[in-house]
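Only one protein chain is missing; all other protein chains are in place.
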Amino acid sequence: MNTVVTDLSTIFGIFLALLMVGIAVTIGGSAKAFMDLPAVLIVIFGTFMLTAACYSFDEVLRSLALVAKTMVYSSEDASVAARQALKVAEVARKKGVLGLQDDIGLTAHNPFFRRAVEMVIDGTTDEEVTQLLAQEVHAMQDRHTKSSSVLRKAAEISPAMGLIGTVIGLVQMLGHLSDPSKIGPAMAIALLTTLYGAMMSYMILSPLASKLERNTKHETLVMRIYLKASESMARKENPRRLELTLNTLLPPASRVKYFL
Amino acid sequence: MNTVVTDLSTIFGIFLALLMVGIAVTIGGSAKAFMDLPAVLIVIFGTFMLTAACYSFDEVLRSLALVAKTMVYSSEDASVAARQALKVAEVARKKGVLGLQDDIGLTAHNPFFRRAVEMVIDGTTDEEVTQLLAQEVHAMQDRHTKSSSVLRKAAEISPAMGLIGTVIGLVQMLGHLSDPSKIGPAMAIALLTTLYGAMMSYMILSPLASKLERNTKHETLVMRIYLKASESMARKENPRRLELTLNTLLPPASRVKYFL
Amino acid sequence: MNTVVTDLSTIFGIFLALLMVGIAVTIGGSAKAFMDLPAVLIVIFGTFMLTAACYSFDEVLRSLALVAKTMVYSSEDASVAARQALKVAEVARKKGVLGLQDDIGLTAHNPFFRRAVEMVIDGTTDEEVTQLLAQEVHAMQDRHTKSSSVLRKAAEISPAMGLIGTVIGLVQMLGHLSDPSKIGPAMAIALLTTLYGAMMSYMILSPLASKLERNTKHETLVMRIYLKASESMARKENPRRLELTLNTLLPPASRVKYFL
Amino acid sequence: MNTVVTDLSTIFGIFLALLMVGIAVTIGGSAKAFMDLPAVLIVIFGTFMLTAACYSFDEVLRSLALVAKTMVYSSEDASVAARQALKVAEVARKKGVLGLQDDIGLTAHNPFFRRAVEMVIDGTTDEEVTQLLAQEVHAMQDRHTKSSSVLRKAAEISPAMGLIGTVIGLVQMLGHLSDPSKIGPAMAIALLTTLYGAMMSYMILSPLASKLERNTKHETLVMRIYLKASESMARKENPRRLELTLNTLLPPASRVKYFL
Partner (left out) sequence: MNTVVTDLSTIFGIFLALLMVGIAVTIGGSAKAFMDLPAVLIVIFGTFMLTAACYSFDEVLRSLALVAKTMVYSSEDASVAARQALKVAEVARKKGVLGLQDDIGLTAHNPFFRRAVEMVIDGTTDEEVTQLLAQEVHAMQDRHTKSSSVLRKAAEISPAMGLIGTVIGLVQMLGHLSDPSKIGPAMAIALLTTLYGAMMSYMILSPLASKLERNTKHETLVMRIYLKASESMARKENPRRLELTLNTLLPPASRVKYFL
């Protein structure tokens, strides 16, 4: 049984947008005219270096690792998570918390929920469950906020590096105005850094930052649902009461009807 | 009896502005020079893809469906809604809430009010009426806020895609400077993406987002008027008191005099 | 006796700035080169249509009517208003509120104050006076805020329409590069929409919005002075006490010494 | 004895930056090419007119008068002011407040402090001293905030006027493309308004507004030091206590040790 749905919107959206730009480039002539190593270096390497100067190399690399996970985001629908939590709570009610041992597989889809249920089985008190899990939620938010601010900073720096590269290219071209046949290609190369900077910022970095911010909200909601469920089981509450609590957390359109 | 007025400002305003641009284009020569499939693809398709990358395909499509409704917005004037609510409350006072059964037609113009009055006839308590209806108001605001933020994001992305398309076109053109007769048409096509991006953002997406935000405020007001009226009927209050309450919700210029 | 001073700064400031631009245009050659009907239509008509799409035709027209009044703003100096209010309060103290009947002419300059004093003569209680007048103040602020936000939106849209018009003109011109003699005039016309858009936004709409916002603050102050005075008369307070109250409302430089 | 230090940073900074631009202009050829009366009129006169349209002629002139004082700002160091205040408080303690009459010269450097001490000598109560002086502090902040907002508005308008002037110049030039020898000089003149607008905004108006805002903060601090000292003397407090109070107002680096 798997409640996890992989959201490929980000990877597909960015990929298709880039593909379309690639097609436009190929149709219009040779794609080779759009490749220029110095331009790539100035924009990509320069953006990386200056972002690291704003934070530190460590923080930038850790952000990139986290972003790789955002590209293929495996999320649970909040209302599916709520139903799953209610199902586990129902088992806990019927068989007792120790009886959950046999049905631990119901939590296999979410390591956070698994750890939480194991704590309940081990007899951890509800205050301790809440405290330890809330700390994990907070740590997740902390990591994500840091990463999305690194991405936003990089999205700000890359068009600036593109501009700097283009001005450098223009200055070089203007020194060779005497040979008109070279003006065109030289200006084309000068414009490439602007193109790379704009594409990097608007087609890659900003969407990733937006998606990361959106996912943080969503993941917080799912984690809070499991947190509330584990707390409720540790407190040996009636699962009907849990359903009411979960519905106050859920957005109106996703509210669940399980017992009621 | 119909209190609903259809507000066609948005559809007319956008249509007439686009028409005028179309006329300017036609007067100035062949409109064909303004059609370019790759340019359309880069801006419209690219904006859609990247907006989906920021949210998800589902959310973007749901927003578009909601926006279609905004184009032809059928609103009630808040003071007409207040008078209508007072008329129903007067009936409830005279004939009793059960007597409303015969006059349910008075609520036909607004499904939300109809559901609310049916709850009152069914004898739902005023607390329950308030709670269930407030939840519906909140759900409406939720949906609208999400949609307008998707539109704002798309309005931000489309000029960027226009810029990227134009830079690509310029780079391609600069590779063919040797044949001066091609410079003009090539640059014209390069500029088309900028034109499409700017038109999409400033003439379509931004006005729709603004209108959606404005309608959300207005619809919230109308729904709160009906909510207060239903609550008041469920509580079997004097309709004169309801008039006072409704007037505190209404903007000064729209206040009503029904009983007083 | 007239305490109202007409502030022509806005009408003079905008007129003189436009005149100067007109002179610069005339000196530099034929002013005819700056007239272009399609450009006027795209910028003025387009800005109007899109602003209406963001709000509604009604709201935009109502804003324009209000703005016409702002152009020639007849304001009272706050400290003159305070002195006038104290003079009326002194009369009320000496002759009683009914005695104000003979001196109603003292309020002729301000219909709001006149209505307020008439209410006091009619024996309205101070709570009622406050409530009804505060509602009028609020309605005025409401109308002004709406209008200035419509102006700000139009000031945002008009340079965008100017840009769109210019890009259209450039695309048309680039299709006719083969005839170099037409390039200049075509580009000149293309630039006109940018000029119109910038002038409309920076020289007309933004100053009007700024002035309207400033006047709202000032008018609120004057109305609150008359409100406090009427309240004080209805309460049959000592006018010396009113002077203290008014001085806390007035900015330090405009405080008055009437009795004290 | 003089505790006032004149801060010429603003006048020197702006003057030297303008001088450098002037030198660059002179080195590059004839400075005459940078003088153009219509350009000066459009930018300077236009910015003045439109700023007046946003506020009123009176307010703009009053702001300019205040700004002239900012150019040569005579400030007291906050910790020097605190020491001076403590010295006067020490005298008041030893000789009594009446004894201050002979040492009124100690307050000669600051008219605000002088007025405050005279009030103390005249036996004004501490509540009255606080109220009257706080009103003066508030009036100073009021005047400065108004002036800096006028400057900020002008700094916003002047580049827009520069842009409008440049577009006008370009349109005029494009009408005379047939005579290529005139293109260069015409475009040069068109660009002058952009240059004037940018210089006026970034090199004069914005720095003046920033400095005015910074000075307001500083002057408020100095005035509050003298206010607290006068209040303390009127209350016949021990000056050691005053020292503690003043040190809580001062930034950490400027704290004083006088008695302690």
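Order of writing sets the chain letters: A, B, C and D. Residues in each chain are counted from 1.
We take it that contacts are C-beta pairs under 8 Å (C-beta built on N, C-alpha and C of every residue); 3 or more make two chains touch, one makes a residue touch a chain.
It should be emphasised that the depicted structure is a prediction, and the values quoted were computed from it without experimental measurement.
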{"item": "Contact with the hidden chain (one of D:G99, D:G123 or D:P185)", "value": "D:P185"}
{"item": "Option from A:I27, A:V167 or A:A253 whose C-beta touches the chain left out", "value": "A:V167"}
{"item": "For chain D, residues in touch with the removed chain", "value": "7, 9-10, 12-14, 16-17, 20-21, 23-25, 27-30, 33-34, 181, 183-185, 187-188, 191-192, 194-195, 198-199, 201-203, 206-208, 210-211, 214, 251-253"}
{"item": "Chain A residues that touch the omitted chain in the full complex", "value": "38, 41-42, 45-46, 49-58, 135-136, 138-139, 142-143, 153, 157, 160-161, 163-165, 167-172, 174-178"}
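Throughout what follows, only the chains that are shown with their structure count from here on.
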Connectivity without chain C (remaining chains kept where they are): A, B | D
{"item": "From chain C, the most remote chain by mean C-alpha position", "value": "A"}
{"item": "Chain copies touching (chain A, chain B) - same or different residues, decided at half shared", "value": "different"}
{"item": "Magnitude of the superposing rotation for chain B and chain D (Cα, nearest 5°)", "value": "145"}
{"item": "Geometric centre distance via CA averages, chain C-chain B, whole Å", "value": "29"}
{"item": "Separation of chain A from chain D, taking each centre as the mean of its C-alpha atoms, in whole Å", "value": "48"}
{"item": "Multi-partner residues of chain C (at least 2 other chains)", "value": "none"}
{"item": "Which chain pairs touch, all of them", "value": "A-B, B-C, C-D"}
